[in-house]
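A single protein chain has been removed from this complex, and every other one stays in its place.
Note that the chains take the letters A, B and C in the order they are written out, and that residue 1 is the start of every chain.
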Amino acid sequence: MAFAVHRPESMEAVIAALDGTASVAVSGGTLAIRAINEGKSFPLAIVSLRRAGLAGIAQDDGMIEIGAATPIAELVRPDLAFLDGVIASFGAPAVRNMATLGGNLFAPQPYGDFGVALLALDASLAIAGPSGKRRLPLSKFYETGLASNEIVTGIRFAPPAPGTWRWLKATRRALNSAAVIAVAAIIETDRSGTISAVRIALGGVDSHPVRSPVAEAGLLGQVLDSASATKAGEAAATFHPCFTDTYASAWYRRRVLPVFMRRALLGTPLETMP
Amino acid sequence: MARILEDVFTAERAGSFQAIGRALPRIDAHSHVTGATRYYADRIFPNLLHAVMARSEHHHALIRHVDLSAAQAVKGVARILTHKDVPNNWYTILKLIGLGPDEEPVLAEDRVLYRGEPIVAILADTEAAAREAAAKVKVEYEELPAVLDVETAILPGTPAIKPHGSNVFVYEGRDHFHVHCGDTEAAFREADHIFEHSYQSSPIEHAPVETTGAIAVPEPGGRYTLHSNTQAAFFTLDNAALILGLPFRQLRVVGGTVGGGFGGKVDVIVEPIAVLGAMLTGRPVKYSFSRGEEMQVSSPRAAERIRIKDGVAADGRIIARDVRILVDAGAYSRHSPYGTIKAAAHMPGPYTVPNVTINAWCVYTNRTPSSAMRGFGVTIGDFALEVQMDRIARELGRDPFELRLQNAYRDGDLKAHRKTVEGAALVEVIQAAAERIGHPLSPECRAMSSCQRT
Amino acid sequence: MAKLRGRGIAAVNYPTGMNLGGDPSQALIHATTTGNFVVTLSSVDLGQGLRTIMTQITAEVLGIAPEAVMIDTADTDTGPHCMGTFASRTTHRVGNAIIMAATEARKVLLDVAGEELEVAPEDLETDGTGRIVVKGVPGKSISVQDAALAAHFKHGRTISGRGIYLKPRSYPDFETGAMDPDSCQAHACTIAEVEVDTETGDVRVLKLISAYEIGRAINPMMVEQQIVGGSWMGMSHALYETTEPYYPNRAHGPVDFLGYLMPGPADIPEYDAVILERPSTNGPFGAKGIGEMTANSPIPAIANAIFDACGARIDDLPITPEKVLRALDAAALAAQP
Partner (left out) sequence: MKSSYVSFTLNGEEKELLIEPGRRLVDVLREQCGATGTKNGCGQGSCGACTVHIDGVAMLSCLLPAELVDGSEIVTIEGVVRNRVLHVLQEAFLAQAATQCGFCTAGMIMAAKALLDCDPSPSRQAVIEALSGNVCRCTGYEPIIAAVLAAAATLAKRPAAAAAA
């Protein structure tokens, strides 16, 4: 079935054009248009966010605000350099040119790497809908979703302090591969090396990206080392359900979560033995 | 570029050539890099209809009722094909050389034997409309227990999923294909070591970047041209005509330029539906697999389960090899009965073993029918054989190159299926590979030759 | 816990042709007025390079330049029968059919040239570039073009040829399994070098070294293409590919190129290969089929290399990180006092 393509030029016009499942918002199209191509979704119209003024990156008050329709490729810039690892592990160049930061929040696991990264950054979302605008912590978004005809318009977070950011995505193949496990973390230590603040988010362990309260609790007040990081990973492996998909079984994800937690937090490469 | 070793088989290689042996550039490469190469789907026809299948959601079920009303109501749907529209609703690929039986319907009738089995074909003005209509076909099923494991399938007492009453292909009255030479049991008793291990694979997809497809175009005079990416033009013509009850002369297959095959485009699955659609609508019809269909309902290389039992003498000679092969054909035969014979013919590998027993079953299960794929019947057998050889070498403390050289077949040896070996070269490729990595071989092994046993 | 390296070997043979239903292919060749040659087939090029190989075989037999050969395939209205492209048969079957057809066409070509030059055709030879020369008589020659023109407009001859290759059907003896299932055997030995991450079970293939015996390398560049592409596919089968990741459970089957895992450009090993030629008695110029077999030997070589590296013996394809890790865990458990 053919579908109409609306290209509204403002956020308000986008909201006005949305109509439940009949007329759906499409940002980069890497999820929504694929679903239409595959005969899994049959909207009468799509409402493109491309021209609605929802792309762009701004800084104010030490916070970064990224428009929801900003393509992933446009996140490659010096003030967001900490995200380079996330970007490099995400899809492939043409997909990064199309997929958007806001759209990625709707990707089903094990996709949706930016959801994992943004959870660790404690991001909040700007949301607009028929009843006005509101802000919602990303963690809440994953629990409640959006109301009918609402869209995410922006993502806001504080950039991590130097040296505190961690990202590791374990994959079956080196590039362009979904997460077996994704670990994003912000970890601050005091002068004695004791962890004074920590946020850890995980992908590959639940139906959506999640924070790991058990891993965070296990690390807070500890010295960051191989033992504490592994222990935090073991706690997380017990706490989160993990799941089985094409890429890995739930058993495997639980089994290697402590390894990847340690590698993510410590960043230590392995020795190669002859 | 890979070097040709000119000092091996020098006398046999002799000859002077002008065109042979030249690294002539591919004559299609220029059109590949400019995008000018024309594959079947690059022929554009106005008024084209797109065919999309509504497929079984269950591994094994009876079809109680098919409701097409919602599908028919989708704008752009021109026609829906059911099994009643197919003149001879049997897909039996080797029928013209007398191999049967008729067992796979082109479109499902009263039952489905695998998830993804085609039930009805939607013909619509756009692919999107056809997909939407296919999603709106309502099928009422009565689910039946599915048999998904080959070992279970051949156990006595397991319900037969096939109309002929068993879950194996029958080779001239036998439930499996058998090869033997010598006396394996006696040799096992004489052997100093017994090695018995099992190997397993799972189905593998061809995954060509161009999915399987065809366009059927009505021509003046009641003929139909099939623009197809088939790997076998006449195979396709003959089988499509048989299914459609068309005189062979009314079909013409045009193709020959294919975006990767690997065996996946040997089965004649899309063409009969495309031609039938063209016959019933008078319009060109395209039927090509979606990527998801290519991955899950186009026939893969069969999963195989292979058990090898070897009797080995103290000096490393393999004196007996008993191989049991279970080929998971999935729901229908296609090329699997042949692939099973090919698997049996390949054993005991490129080694001369005096006492061999091979038993190979072509087993039906409720999964996507498997069929031809690059090396089917051999690739997984080689995995089993060569891991087994590694095990033997390690257990006996033997160099893995030398154990293979010792057992390698030579010209004049008799294979298990009683064909005399000629043109052997296993010894030489092992010697060459060893040299390539600087792996030392004993003087005896360096002196070995495929031309005679020393 | 570390990354461990290992090396494994595998040696295989591979049959050329399928022979359980009779296995024929045909070719028709004719010269155009200007001395180009059209080879009409119904054979299919899947990307393996049939057109190039058949061009070389035609040029060799006719003694003309490859540029003067046109391969016309595949149209069942005009092309004679071919069983199809499978079973590593095309070079062998179609190549043999072309040799037969081109031999017939060459005879007419030399007959006509002999009449034009007023010498016996036995005294003629082709120079491979478009001239027919009288042996031992420098300067006495005729171009293929002129010979073709003369055949068309003066002698009324068709410079053409028909060829077929048929390996007759073999009926297996169902009592003993005796049969003649193929035409010849190609051979390969592959050595794989791998690195195993013992904490995660991840395997990286570092290098694949192979020796292939293929009868005759009609085009060594295209042989190399098969070796490199096939080695990659073998690695892919060994470590990644399956439509049913939890076989025989049907759940979680992939439907796209993300889920249907294959190594990408970042996962490829170093390749190294040498070619041996032991011409077969029945292949065109001794050639054997190589199309399918190049994916085979890398699989067990990699499996054996994984064992060599870390002691995990995986008998179940594909060798996923999970299977390696389960094997390492089981070994660790068994090693505990």
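The criterion applied here is as follows: contacts are C-beta pairs under 8 Å (C-beta built on N, C-alpha and C of every residue); 3 or more make two chains touch, one makes a residue touch a chain.
This one's a predicted model, so the numbers in the text were calculated from it and none came from an experiment.
*Asks:* Which of the visible chains would the unseen chain be in contact with across the whole complex?
*Replies:* The undisplayed chain, in the complete complex, is in contact with A, B, C.
*Asks:* Specify the residue from the set C:224, C:277, C:308 or C:322 that touches the hidden chain.
*Replies:* C:224
*Asks:* Which of these touches the unseen chain: C:17, C:47, C:177 or C:321?
*Replies:* Counting the whole complex, the residue in contact with the absent chain is C:47.
*Asks:* Which of B:56, B:239, B:290 or B:450 touches the chain that is not shown?
*Replies:* B:290
*Asks:* Can you name the residues of chain A that touch the chain not displayed here?
*Replies:* Residues of chain A in touch with the missing chain: 2-5, 7, 28-30, 33-34, 36-38, 44, 46, 48, 50, 73, 88, 91-95, 97-98, 175-176.
*Asks:* At which residues does chain C meet the chain that is not included here?
*Replies:* 46-49, 221-222, 224-225, 228-233, 256-258, 262, 264-266, 268, 271
*Asks:* If the hidden chain were put back, which residues of chain B would touch it?
*Replies:* Within chain B, the residues that touch the unshown chain are 25-26, 28-39, 41-42, 44, 126, 128, 206-211, 258-260, 262, 290-292.
Everything that follows uses one rule, which is that only the chains that are shown with their structure count from here on.
*Asks:* Using mean CA coordinates as chain centres, what's the gap between chain A and chain B in Å?
*Replies:* Averaging C-alpha atoms per chain gives centres 41 Å apart.
*Asks:* How many angstrom between the C-alpha centroids of chain C and chain A?
*Replies:* Centres of chain A and chain C (C-alpha means) sit 46 Å apart.
*Asks:* Rounded to a whole Å, what is the gap between the Cα centroids of chain B and chain C?
*Replies:* The separation of the two C-alpha centroids amounts to 17 Å.
*Asks:* Using the touch rule from the top of the page, what residues of chain B touch 2 or more other chains?
*Replies:* Residue numbers touching two or more other chains: 292.
*Asks:* For chain C, jot down the residues that touch at least 2 other chains.
*Replies:* 245, 253-254, 259-260, 262
*Asks:* Mind pulling up the chain A residues that touch chain B in the complex?
*Replies:* Going by the criterion above, the answer is residues 1-2, 36-40, 42.
*Asks:* Mind listing the chain A positions that touch chain C in their complex?
*Replies:* Result: residues 170, 172-178, 244-249, 251-252, 255-256, 259-260, 270-274 of chain A touch chain C.
*Asks:* Tell me, which parts of chain C touch chain A in their complex?
*Replies:* By the definition above, chain C touches chain A via 1-5, 195, 197, 199-201, 240, 245-246, 251-254, 258-267, 320-322, 325, 329.
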